[in-house]
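Structure, as structure tokens:
Note that this complex is displayed minus one protein chain, with the remaining chains in position.
So that you can tell them apart, the chains are marked A and B in the order they are listed, and the count of residues begins at 1 in each.
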Amino acid sequence: MTDTPKAKTEFRWTRKDLLSVEELSREEIELILQTAESFKEVSSREVKKVPALRGKTVANLFFESSTRTRTSFELAAKRLSADLVNFSSSASSTSKGESLSDTAKNIEAMNVDTIVMRHSSSGSAEYLAKKLKVGVINAGDGIHEHPTQGLLDIFTIREKKKSLEGVRVCLVGDILHSRVARSNIWGLLKLGAKVTVCGPPTLIPAKIEQLGVEVSYDLDKVIKDQDVLNILRIQLERQKGAFFPSIREYAAEYGISKERMLKAKKDVIIMHPGPINRGVELAAEVADGPQSVILDQVTNGVAVRMAVLFHTTMVER
Amino acid sequence: MNKLVLDSPSIERAATRMAHEILEKNNGVDGLCLIGIQTRGVILAQRLEKIIEKISHAKVPIGILDINLYRDDLTKVAEQPIIHKTEINFDLDNKIVVLVDDVLYTGRTIRSALDAIVDFGRPKRIELAVLIDRGHRELPIRADFVGKNIPTSDNEIVHVHFTETDKVEEVVVAQK
Partner (left out) sequence: MKILIKGGHVVDPKNKIDDVLDVFIENGKIKKIAKSITEKADKEINAKGKIVCPGLIDVHVHLRQPGYEYKENIESGLRAAVKGGFTGVCPMPNTNPVADRRSDMEFMIGEARRLSLINLWPVGAVTLKQEGKELTEFGELKKGGAMALSDDGRPITDSSILRRALEYSKKFDLVLMVHCQDEALFCGGCMNEGFVSTKLGVPGIPVEAESVEVARDIQLADLTGARLHFCHISSKKSLDLIRQAKAQGSKVTAETCPHYFHLTDEAVLRYNSNAKMNPPLRTSLDVDAVKKSLKDGTVDAISTDHAPHSESEKDSEFDHAPFGIIGLETSLALSLRLVEEKVLSLSELVRKMSLAPAEILKVDRGHLSEGAVADVTIFDPNVEWIVDKNKFESKSKNSPFIGWKVKGRATEVICDGRIVMKDGEIV
């Protein structure tokens, strides 16, 4: 082991930040997925911990509440033996009028190595990364991207379907306000999947077809061709602008019901980034059914975030 | 100049001898398991497993260990290591674990491997098998089974090549 030279052809990671899936090359995505596979094993051990990031400090800086993503990052950091601190928006000083860059610079001054940030402004992660020497992991910036969610979705699809090449994935629901959709689209297209976005016309963003996806308003028409249905959460709090008349009509047109599942391929897999509005975008029987990989997504999320934290934190600053 | 120290038949002979020694020391295959260190330690472990099966007509469990996450210089290396799979699909409690690697040098890899193994369970005993012991230890670690001792200087590198990974089968000493 000691003397064997490393294969020169292997791809190396050089980013201190993970800001979007858009910026990643196919090789970078594949490296993360490969490392995540190794890390998935760690989480299945009796002792779920490796000393890889011992002595490193990761700060969770969440300006929007998200128990799930925050916890997933927390577990990922801890399983790599990093120390982790949580700054939540209520506890932080932004409520006192401090600017984002000042808040982050203060955290940086405490010698953390990596900041994991969720923020309501699109581009906020990139903005911060430009200001700071420490690494910045985007845990969701406005309606722009949620790269680790995109990567864990892709990881899960690859796990179930072996390869992404030619796999047909349909993102269903509120595409307009979905950072998950954007990260999925970039990653899936880079790995050769065919992507359809399907939702009410009011929730399809302008010119999205220019990204290379198909657009459909009719789920019943496209469902039969899909290998993967990634159901986006309807954010009830974002629907004030009269994007659709009622939850009932939304569920009738775009909800994945038992009946609608009969039109889908037998081996279709059902994904959802959570938390689920049961009975709205997804029927309970489908969410808990045999085709659902929703809990695998959660498990894989920790592994993918471990891989992201590992690679970015290990980059020389 | 590369100096050939083991050719293909000598590697095979060394492995066979090591397999015999492992069985002899541990009184057969009872409670025995092999864990190869990525990547060439894994190949050597697979070969030892086959030879042991031939001799004793019994299968021993074999595991794969990637020690990169346990390295003490992990955050100092210039190039990020690729993290390969670790696969130990059996219980290590009360087992006799034979840790297998290609070259024993400073001992730091083995230190990392020991840390990793204890995260998986509490073996009864851990033994170490290496194809080449080249000296220059920096930690109090010694091998139980050695294919060949090769005295080297610090400015030399020992290359172990296996057909599976390198297309050729040889051990050479090269200048750094």
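Assume contacts are C-beta pairs under 8 Å (C-beta built on N, C-alpha and C of every residue); 3 or more make two chains touch, one makes a residue touch a chain.
Keep in mind the model is a prediction, meaning the values are calculated, not measured.
Visitor: Under the definition given at the start, what are the shown partners of the omitted chain?
Guide: Touched by the chain not displayed, across the whole complex: A.
Visitor: Considering the complete complex, identify which of A:E22, A:E41, A:E64 or A:E214 is in touch with the unshown chain.
Guide: A:E22
Visitor: Which residue among A:K40, A:H119 or A:H272 touches the omitted chain?
Guide: Considering the complete complex, A:H119 is the one touching the chain left out.
Visitor: Which one, A:K133, A:K162 or A:K207, makes contact with the chain that was left out?
Guide: Answer from the full complex: A:K207 touches the omitted chain.
Visitor: Going by the contact rule already stated, which one of A:S99, A:S163 or A:Q235 would touch the omitted chain in the full complex?
Guide: A:S99
Visitor: Residues on chain A that touch the omitted chain in the whole complex?
Guide: 22, 99-101, 119, 121-124, 126-127, 141-145, 179, 182, 205-208, 210-211, 241
Assume only the chains that are shown with their structure count from here on.
Visitor: Could you work out how far the Cα centre of chain A sits from that of chain B, in whole Å?
Guide: 39
Visitor: Could you pull out which chain B residues touch chain A in their complex?
Guide: 37-41, 66-70, 74-75, 78-87, 101-106, 108-109, 115-116, 119-121, 134, 157-160
Visitor: Using the touch rule from the top, collect the residues of chain A that touch chain B in their complex.
Guide: My answer: residues 1-6, 10, 12-13, 31, 34-35, 37-39, 41-42, 45-47, 49-53, 55-56, 80, 307, 310-311, 314-316.
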